[in-house]
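This report refers to the structure that appears directly beneath it.
Here the complex is missing a single protein chain, while all its other protein chains stay put.
Note that the chains are named A and B in the order they appear, and that numbering of residues resets to 1 at the start of each chain.
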Amino acid sequence: MSTAPILEVTGLEKHYPVRKGILFSREVGRVRAVDGIDFSIREGETLGLVGESGCGKTTTSRLVLGLEAPTAGDVRLEGQSWQNLTGKARQDYHAKVQAVFQDPWSSLNPRMHVGEIVGESLRIAKWGTRAEIEERVAALLVEVGLRPEHARQYPHEFSGGQRQRIALASALAIGPKLIVLDEPVSALDVSIRAQMMNLLKDVQEQDNVAYLLVAHDLATVRFMSNWTAVMYLGQIVEYAPTEALFENVRHPYTRALFSAVLPDHPDRQEEGIVLTGEVPSPLDPPGGCRFHTRCPFAMDICSQVVPALTESESGHLAACHLEE
Amino acid sequence: MDSAPVLEVRNLHTHFFLRRGVVKAVDGVTFSLKRGEVLGLVGESGCGKSLTALSILRLLPQEAARTVEGQVLLDGEDLLAKSAGEMREVRGQRIAMILQDPQTSLNPVFSIGNQLHEALARRPDERGRSLRERAVDVLRQVRLAAPEQRIGQYPHELSGGMKQRVVGAIAISCAPEVMIADEPTTALDVTIQLQYLNLLKELQTSLGMGILFITHDFGVVARMCDRVAVMYAGRIVETGPVREIFDNPVHPYTQALIASVPKLRDTAERLRAIEGQPPALSDLPVGCRFADRCPHAEPRCLEKYPEAVSVGENHTASCWLAA
Partner (left out) sequence: MRRLPLASFAIIGTMVFVAVFAPWLTPHSPIDQSLPNKLLPPFWEEGGTTEYLLGTDIFGRDLLTRLFYGARVSLIVTALALSVGGGVGLVLGIVSGYVGGKLDAFLMRVVDAAFAFPTILFALLLAVTMGQGMDTLVIALSLFLWAGFARVIRGEVLAIKQRDFVALARVHGSSPARIMFIHILPNVLNTFMVLLTLNVGVIIVAEASLSFLGAGVPPPTPSWGLMVAEGRGKITSAWWLSLIPGIAITLVVLSFNLFGDWLRDRLDPKLRQL
């Protein structure tokens, strides 16, 4: 498909210190939200980041967006790490990576009309004259399936699906290389989801923009992404081209996720691993393989040695001792 | 399976009377739920499915909402004709409810045990056990690990999945005849969702309850339900056994809804989306409410609402194409 990576994430960590004490606070522990992950996304491609709540996928997206600073590791967009940038260069970085969040009721400023929301990044970047920006906003609204007249209306006049389209138009405005999609359809109604997913695909094709898709739903990830990474407790446990992963699941946790997918027909239910118990606290993750406390195949070695990501076939990585 | 319906809803109308007009959120809903059966009430947000549940329990959300017509029969008794005091007996004892958000379903200032005692105390125990023993027993029934310890804990000490189990324990504590589950797993993670659905299925079998399962997710329907009622813009458009609905959906809305969900085992390039938006409930068309989004719409669809017709065994649909 395409060439060099747009986004490279290496050794990324985000720890939140937990402090105790009132006068002399000391660190009593660290929540290891993201704990050493690597991935990359190429131009015009989509990486799906899957996992359950608390696995660190949303923190990862915030690190990529530059909303939070990593504890260690690097996020490089076209070879540049945003932490080293200041002023104009920092603004250029922001122009390359945009976002669409889950909740369309929270992501549009209720006091701005749609034209202002969509044109905001253009105004910040002093992209053009007022008339040029208005023209671009109108074109963007058409691109996402709305009408130019909608620019003068306020967010509360729109339904959830339409608001998510506005959010997408706003993300596209500055012509980013990468858009972080954090659960972009899960707040939408079923009949609206398909419209939005098709639109995201169309936009990708037209603008050649890359997506980092954060999702919990495997079917959505399969539909949208070229690559899939599965996260568990702050780490990537399996990382592969989507088709390879869906044909041949290697990690037991991924298999459990597949087993948890609800059937598309009453006579079909994925059989396999039904997990018991809950995800351990990221404040004190289990030693060795983090999944060993819930894994039905756990061996002695699993609680002692951290499994490395190993490649089985081209590009299919999994971190599991069973595979060695 | 006992075939007598335990809950029957007939021609239920619940409207919001607002200054700007009447919003017909529930507009003629009819269905029945048998003992030991799981009926899925499926639809999108705003279709009136949650309001239907609240109308059954007579817990309407605002002063402006009123049930203006219809009957809700529990074992043949009309709940809409009962006094407020009699209704309190029904709620929690004969009909229990599980809501979507476990965070707000439990009172944060009372311990788990306390909240269970509240529910258990309303029904005397035939075996003369203490409230505490009964509470532990109910928590064991919902497979909450270490119930003896949990009883003294507060909601914030539990995870979302555990909280929803406690909500389930409160719901079954009085051995209700009917349970209404309003999207009980939407707020849970996928692996936890599966555990919880398995639990509900188990409880339903052991207690013989009828469950009215409200959801927007056909996956949940496939997993849980015996029969399905599909709701659109305040009315039920299709009802039938779950396999019939999946194999042979008749109403174009049901067809489109099933087709629009991405499949795990599918490598489609595009999804079959339903274009447009549902109609405004304050300004409903006279004809079929799905007509303007329907690929098969004909002139007669716009003129008159299609009555429900039988399209198979226990399978009805409100569509002119099926008539």
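One rule holds in what follows: a contact is a pair of C-beta atoms (placed from the backbone, for glycine too) under 8 Å apart; a residue touches a chain by one contact, two chains touch by 3 or more.
Note that the structure is predicted; figures quoted are calculated from it, not measured.
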Check: shown chains touched by the absent chain are A
Given A:Leu67, A:Leu283 or A:Ala308, the correct residue touching the omitted chain is A:Leu67
The one residue from A:Gln83, A:Asn109 or A:Asn248 touching the chain left out of view is A:Asn109
Omitted-chain footprint on chain A covers residues 62, 65-67, 90-91, 94-95, 97-99, 101-103, 106-112, 120-121, 124-125, 167, 170, 174
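We adopt the following convention: only the chains that are shown with their structure count from here on.
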Per the touch rule above, chain A residues touching chain B in the complex are 52-53, 159, 161-162, 189-195, 197-198, 201, 216-220, 222-223, 243, 246, 256-270, 274-279
Given the complex, residues on chain B that touch chain A span 44-45, 145, 159, 161-162, 189-195, 197-198, 216-223, 225, 242-243, 246-247, 256-257, 260-275, 277-278
